[in-house]
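One structure, as C-alpha cells, below. Some questions next.
All protein chains but one are shown at their positions in the complex.
Chains here go by letter, A and B, matching the order in which they are written, and residues are numbered from 1 within each.
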Amino acid sequence: MGRYLIRRALFMVLVIMIVSFLTFLIFVKLPAGDPARRAVGRTTTPEQIENARVAFGLDKPLYVQYWRFLKGFIPYPGLWLTEDVYYSYGNFVPVKEELARRIPITGILAIGAAVIWLSLGIPIGILSGVRRRSVADRAAMIFAIIGVSMPIFWLAQLLLYAFWFKLELLPSSGIPIGYNGWGGALRAAAEGRFILPWVSLALVSAAFYARMVRGNLIETMNEDYIRTARAKGLSERRVIYKHGLRGALTPVVTMLGLDVGLLLGGAFITETVFGLPGIGQLAVQSIPTNDFPMVMGVTILGAFIIAVANLVVDVAYAFVDPRVRYT
Amino acid sequence: MGNMRRGVALKRALRVIAVVTVLGLIAAACGDDGGDAGPTDEPGQPTAELEGGTLSMAMLADVTAAFDPQKEYYSVTWEYYRCCLLRTLMSYEGVPTDEGGAQIHPDLAAGEPTQSEDGLTWTYQIKPGLMYAPPKEDTEITAADFVRAMERTANPKANVGGYSFYYSVIEGFDDFAAGDATEISGITAPDTHTLEITTTTPIGDVSYRFAMGTSAPIPPDDEGERLGVAEGHDRNYGRFLVASGPYMFEGSETMDFSADPKDQTEAPGYVPGRQIVLVENPSYDPASDELRDHYPERIEVRIGGDNDDLYNQVQQGALDFVVDGAVPAEKIRDYQTNPDLQDRINIYASDAIRYVSFNLGEPPFDDVHVRKAVNWAFDKQGWRQLRGGPSTGEIAGHIFVNSLQDGILADYDPYQTPNASGDIEKAKEEMAQSKYDTDGDGVCDAPECQNILTMSDREDPYPEQTALLTQNLEPLGLTLDVKQLERGTMYNKCLDPNSHHALCAAPGWGKDYADGITFGEPLFTTAGLYESCCNYSLVGATPEQMTEWGYDVTEVPSVDEMNEECAALEPGDERFQCWAEYDQHLMEEVVPWVPYLFDNSVDIISANVENYSFDQFAGLAAFDSLAVPGNTT
Partner (left out) sequence: MSRSGTDTDVSQVGQREGGGRADLESSAPSAETPASIIGRSPWEIFWRHFRQDRFALAGLVIIFLMLLMAIFAPVVANITKHQPNQVNLRSLDSYGLPSAPRWWPDKYDPTTGEKIAESPPGYLLGVDDTGRDQFVRIAYGARTSLQVAFIATGIALVIGVLLGLTAGFYRGKVDTVLSRATDVVLALPILLLALGIASACGANAEGCFWGLIKPGLGPVIMIIGLFGWPYIARIVRGQVLSLREKEFVEAARSLGASNRRIILREILPNVAAPIIVYTTLIIPSNILFEAGLSFLGVGVPDTTPSWGGMLADAGTAFTFAPWLMIFPGLALFLTTLAFNLVGDGLRDALDPRKGI
C-alpha cells in the first residue's frame, strides 16, 4: 500500500511537471504578444520597454525563466508561488494573493453544486434502477438524457432569462463589496447569489450521475452475490440497500472526487456567464492577455487539486473495492 | 449575460485612448456636444447642500498597477489621483474644456511659479501647513517630498510601465536614473517650502508635467530613508499610498511605517480585484483647495461584474456610476428616447479618433490609389451604426481631432460620400488608376488583393465592423483575411512591422494633451516606429528599416520635415494652421488611414446623483463632483 501511494505521488509530480512545461511552452514559445510591451503605456521609448522586460525577468534566457517558475511549485513556505516571480504582469498583484482571494468563490460554487447534484442524481438513479421500466424510470431517464445533452452555457442563459430577467426572483452577477474570504462567500451564498450557478452546474451532473448510478445498479443486481443474497431470503429492500448499492456507488465515489477536482480547477464557463470572481474567471481573463505568472499559478493550482483528488480517490477506491489489483 | 473579458479589454482600450491633458496650452473649444448633464455648479466652491452620502460605483477591471503612482499610466487611475487621493503642485478643476477644464491652476503650490531670466528655472512656493493623511497626519507636506517623488520616478524598479520620459527634460534626471549621479541636480528644495526645477531646454509646460500623479509628494518616514514611506515598496507602493487629497483609502490609519517594509500591512480599503473604498481624509483642508468639490462622504467602488448588468443596476439606482464600461446600445436608446431618463445620460467629446490604418509597405496598399479607393468605399455611417449610433461620435473626415486645429478643418472631408455611407463608383474610378487593376475596370485583379491580412479586435463591435468592411471592399476585388485578436495582442501586431499585416482595423488614438504634436509625432514620424510607438502605417520608415523588416517595398512617404516645422512654431494661429496643412497633406497625398469616427464619451448616472461634471483631464466624470447627498446608509 505504501509503495502504491509513493508511486501514485510520483506520478502526480510527473503530471504537474508536464503540465508546467506545456503551459510554459504555450505561452513563451507561441506568444500572444510581448508582456513587457503590454505593460508599458502606449507612448513609450525602447528604454521603457527594456526596463519592463528586466523587471519581469524576460531578459533572461528561457531555461533560466523556466527554472524560476519551477521553483514556485514546491509547496514549501518561501518557495510556493514565490512573489518574486509570481507577480501578475497585468495589474501588479501577487499571484498568491489573487488566488487566495478567489478560492472561496470557486469553492462554494463547487461544493454547493456537488451537494445538489448528489442529492438529486443518486436518489433518482436508485429509483430508476430499482423500478426498471416503470413510468418513474422512463421519466427519470428522459430527464437524464436531456440533462447530459444540455450545453451549460445555454442552460445558464435560459435560467438567467427566466429567473433573473423575467421573474426577477434572483440576483445575477458578481459579489458585492466587502464580501471577502470564505465568510463573504458564504454570506453571498446565503443571499442566493449562487443559486443559479449551482443549478446550472448541478443539473447536468445530476443527470449524468443518475444515469450512471442506474446503470451500475442494474449491473450490480445481475451479479452472483446478489442472487446469493436473495437466495438467502433477505428482503428485496435489504438486498438493494445493503449489497447492491455498495457495488453501484463505489464508482460514484471515484467520479465525485474527479469531478470536484476538475471543478476546483476552474469552472470557467459558469463563472464567466454569472460573473463570479473565481479561479475559472481568472483563467479566462489572464490567458488571452498573456499574463503568464497568473496563468502558471492557476494552472499549477488546478493541476495540484486535480492530482490530489485523483490520489484520494484512488486510495479510497482501493479500500472500498478489494477486487482491484494495484497494477 | 457574458463577455466578462470585455472588462479587461476595455481597460486596454482606455489605456490607448488615454485622454489625458498634460499640457493645456490653449483652452480650445470642444466643438461638440456639451452633454446633457444634471445641474452643475462652480468648481472649487462646493455647494453645501450637495455634500454627504456614499457614492457607489463599479469598475469592470482593476487599475493597472495597483495604484502605484510611478507606474500607473491609465486615465482612470489618474482620475482617482486628481479628484481624490493625491494633490499635486498644479492641477485641474475637473470640468469640460469649454468651461476652462484644460486650464491649469496651483494646487499644492501657493501660486503661479516664477521663471528665471533664461527660462530654464522654475520656482514654486508650497502652501504651508498642509498635512498628509493618516498615518502621517503629523507630517507636513514640504518641498523635499516632491524631490523624493521625482527620485522614485527615475528609479527603474519603481517606474515600470510609467511615463518617466516626460521628466528627462529635468537636468540630471537621466543621469540619476542611470545611476551616474546621487541626486537629480535639476530639482532641489532650497528651503522647506520652496521648490526649484531646472530644465535642460526651455519648455513652457513644466506646470503641466507636475500635475500628474507621478509628481505627487511622497512623505518621509521616521527613519529618514531615501524614498520615505515608499522605501521597500518598489513594486507595490500603491497599496501603501499616503494620500494628500480630500480622500484616502479606508483604514489607512492602520498602516505602520515604522515596521520593516516586509511586515507592513497594506491599507485595507483597497483590495485588488475586488474593491476600492475611499473615506474622507481628516487632514484635508478644504480652504486650501479651490479646485475640487469633494461632495461624497464616502466612495465605494466595486471591481468586477458584467457590463450590461452593471448598467442595469445604475438604471435601478443600486449603483450610481460605472467607471470603465461601455453603455450598451439599447441603454443609449432607452435613455435618449425616454424623457424621464434624458438628463441622466452624458455625452462629451473625448478628443479621440477611431480609424483603420494601412501598412504602406504591404501590397496592395503600397499603391496610393488603392488606399484612396478604400477611403471612398468605406461606409463610415455603417461603422458608427454598428458601434451604437450617432451618440457614439461624429463622422471623421480627417485625422486630427478638431480641437487641436482650432476647428479649421471642421468641414473638411476629401472623401465625402452621401450620408457618409461610401461611394463605390468613386472608389472604382480610383482603383482603375492603380497598378493592381490591370484592365482598368475598377476591380483589382492582382493576387495581392486576395486575403489581405487584417488585424482586428475580437470584442464587440469590431467583428461586426470588419464584417461590414469585408462586404464593402468586395466590389473592388479586395478580399480580407481577418484575424480577431485580443485587444493588447492586436495592438502589438499592428505595431510590429514583422507581422506584415496590411490593415489594422480596430485602433483608436486620443490626445495626450491639447496640441497637434501628440498626433503628428507618434503616429506618422520615424520617432513613432517600432520599437517605439505608435506608427502602424510605416510612414517615414527608411529603406534600411524596410529591408530589415523583410519588405520588398522600400520607398514610403515621409512627413518628418512637416512635423518638425509645425513643432517649432509658437502656440497660436500659425501653429494651428500648420497642423491643418499637415493633416490635409496626410489625407490627400499620403493617405495612411481611413479615419471614421471622432469618439464620444458616453456615460449614465443614477437618479441619486444630483450633480455631474465631466473632467476633460481624465476623460471621465469627475468623481468628487458626483453629489449624492441622499445616499446615506
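To be clear about the criterion, a contact is a pair of C-beta atoms (placed from the backbone, for glycine too) under 8 Å apart; a residue touches a chain by one contact, two chains touch by 3 or more.
Nothing here was measured: the structure is a model prediction, and the numbers come from that model.
Within the full complex, the chain left out of the display is in contact with A, B. Residue A:Ile152 is the one among A:Leu70, A:Ile152 or A:Leu234 that touches the chain missing from this view.
From the options B:Thr114, B:Asn338 or B:Thr547, the residue with contact to the unseen chain in the full assembly is B:Asn338.
For chain A, the residues touching the absent chain in the complete assembly are 11, 14-15, 18-19, 22-23, 26-27, 30-33, 132-133, 145-146, 148-154, 157-158, 160-161, 165, 201, 204-205, 208, 211-212, 215-216, 218-219, 222, 250-251, 253-255, 257-259, 262-263, 265-270, 272-273, 280, 283-284, 287-288, 295, 298-299, 302-303, 306-307, 310, 313-314, 317, 321, 323-324.
Where chain B meets the missing chain, the touching residues are 1-3, 5, 307-308, 328-330, 332-334, 337-338, 379, 382, 385-390, 453, 458, 460-461, 463-464, 467-468, 470-471, 482-486, 489, 493, 499-501.
The rule we apply is simple: only the chains that are shown with their structure count from here on.
Those residues of chain A lying in contact with chain B across their complex are 32-34, 37-49, 51-52, 54-55, 87, 90-93, 97-98, 101, 153, 156-157, 160, 172-178, 180, 272-275, 277, 281, 284-285, 288-290.
Remark: chain B residues 1-2, 4-5, 8, 15-16, 18, 62-66, 68, 71, 73-74, 156-157, 159-165, 235-236, 238, 271-275, 277, 300-302, 304-306, 309-310, 485-486, 488-489, 491-493, 495, 512, 522, 531-534 touch chain A in the complex.
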